[in-house]
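Right, one structure below, let's go through it.
Complex shown without one protein chain; remaining protein chains in place.
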Amino acid sequence: MIKDIKNIIESLLFVAEEPLTIDSIKKVLDSTDSNAINHVLNELSNEYEARKGGFFLREVAGGYQIRTRSEYSQWIKRLLKPNPFRLSNAALETLAIVAYKQPVIRSDIEHLRGVDCGGILRMLLERKLIRVIGRREIPGRPIIYTTTKKFLELFELKDLKDLPSPKEIEELGDSSSESLANAASEIIGQTADEDKKNLDLGTWPK
Amino acid sequence: MIKDIKNIIESLLFVAEEPLTIDSIKKVLDSTDSNAINHVLNELSNEYEARKGGFFLREVAGGYQIRTRSEYSQWIKRLLKPNPFRLSNAALETLAIVAYKQPVIRSDIEHLRGVDCGGILRMLLERKLIRVIGRREIPGRPIIYTTTKKFLELFELKDLKDLPSPKEIEELGDSSSESLANAASEIIGQTADEDKKNLDLGTWPK
Partner (left out) sequence: MFEEPYKVLLDEVFEGPMDLLVHLIKKNEVDIYDIPIALITDQYLGCLSLMKALNIDLAGDFILMAATLAQIKSKMLLPVHESEEEEDPRMEIARPILEYLEIKSAAEQLSVRNLLGDSTFIRQPDIKDFLSNQDEEVITVGLFELIDAFQKILKNISEDQKINITADSMSVKDKISRLIDIFKEKESISFEELFAANVARIEIVLTFLAMLEMVKIGLVRIVQHTQSGVIRLFYL
């Protein structure tokens, strides 16, 4: 039997995103001994009960899961941030256009994106990421948009000129070349290390 | 004092998505008593140490987080999908320069490494290990980079002060002569001090 089996199972329970089944534990441990695993799970459960802490082991949906005790859920709710809201790609694009081309009118944004942006602009206005600063004195008197202070706060910027231009990021080059070399080094990592040791002009690969 | 404060804090630690700060605990508990909270965190930490289970309490990135003991990482990796997150030597070096010399601009990094670092910087930005905090007011107004909270989390660092100091580098460095490391630690102190004031983490080793 594997040494530390109890701690291993506890750490597995701790990191598992879903209830941990006996089968998956067996797979990890390369073991067929369900009894031993059950025994450990029982032991852990009893231990958690005995110490009466913030969490307990619960058998759920065919597996086991560490859960916080329901007595404390009111406190947990106070901690957890409200639903994190992710900007959709469309919203991000629209926001980016307003940020880089401001002051800008809707038709310019839609021209760049090639699609209607009315709904997205409304949403961005509601979230106070953009604002209306007036109307352009051209036919139709379209509304002019700029970004807000909240926009700067969201992106942790002091002011708009701190916003890196896409060109500057472009000039950084391609990150994929880095990840490529990374992947390659993993594949050939063994040989590279070997060679590093022996490397001098004499043993250079010919 | 709230009944069950220890269990409440433990359950908060179990559900927090980021290292839990004393401030956020205070907010949840509507309390101003940092001492009591610190006391409980200490107690929990000692308890986890004493039972020597699968996890422990770690002070990291300005807060507290329960993490699994490194002894069991091989088993956990068998359970969780393989993590593609791996940094190459080049990426580690670039990250080290940003970490130790921050706030820093690209040309300083490339001067130190002697090679183009654009692709790597881009990758580190993408992975949110570094971020843009502004521009240096010199010709070209280059972008200034610093490390992020996620950097601290990744490397299990309490704060920037927790980075191995140049003195430790001196001891651990594999370079042959002692005077070498001495000279090197002299050099490290000479980075742009003006920007350092603006550094939000503000905890650079003095």
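Which chain is which? They are A and B, in the order written, and residues in each are numbered from 1.
Following the convention adopted for this analysis, a contact is a pair of C-beta atoms (placed from the backbone, for glycine too) under 8 Å apart; a residue touches a chain by one contact, two chains touch by 3 or more.
Nothing here was measured: the structure is a model prediction, and the numbers come from that model.
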Residue among A:Ile9, A:Leu29, A:Leu57 or A:Ile97 touching the omitted chain: A:Ile97
Residues in subunit A touching the chain absent from view: 11, 14-15, 17-18, 65-66, 73, 76-77, 80-87, 89, 92-93, 95-97, 99-103, 112-114, 127, 129, 133-138, 144, 146-147, 154-157, 159-161, 163-167, 169-170, 181, 184-185, 188, 191-192, 195-196, 199-201, 204-205
Residues of subunit B in contact with the chain not shown: 14-17, 58, 65-70, 73, 76, 80, 83, 85-90, 92-93, 95-97, 99-100, 111-116, 125-126, 128, 131-132, 135, 141, 153-157, 163-164, 166, 168-169, 172-177, 179-181, 183-185, 187-188
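In this text, only the chains that are shown with their structure count from here on.
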Of all residues in subunit A, those that touch subunit B in their complex: 4, 6-16, 20, 24, 27-29, 52-55, 66, 68-69, 71-72, 75-76, 78-80, 156-158, 161-162, 164, 168-169, 171-179, 181-182, 185-186
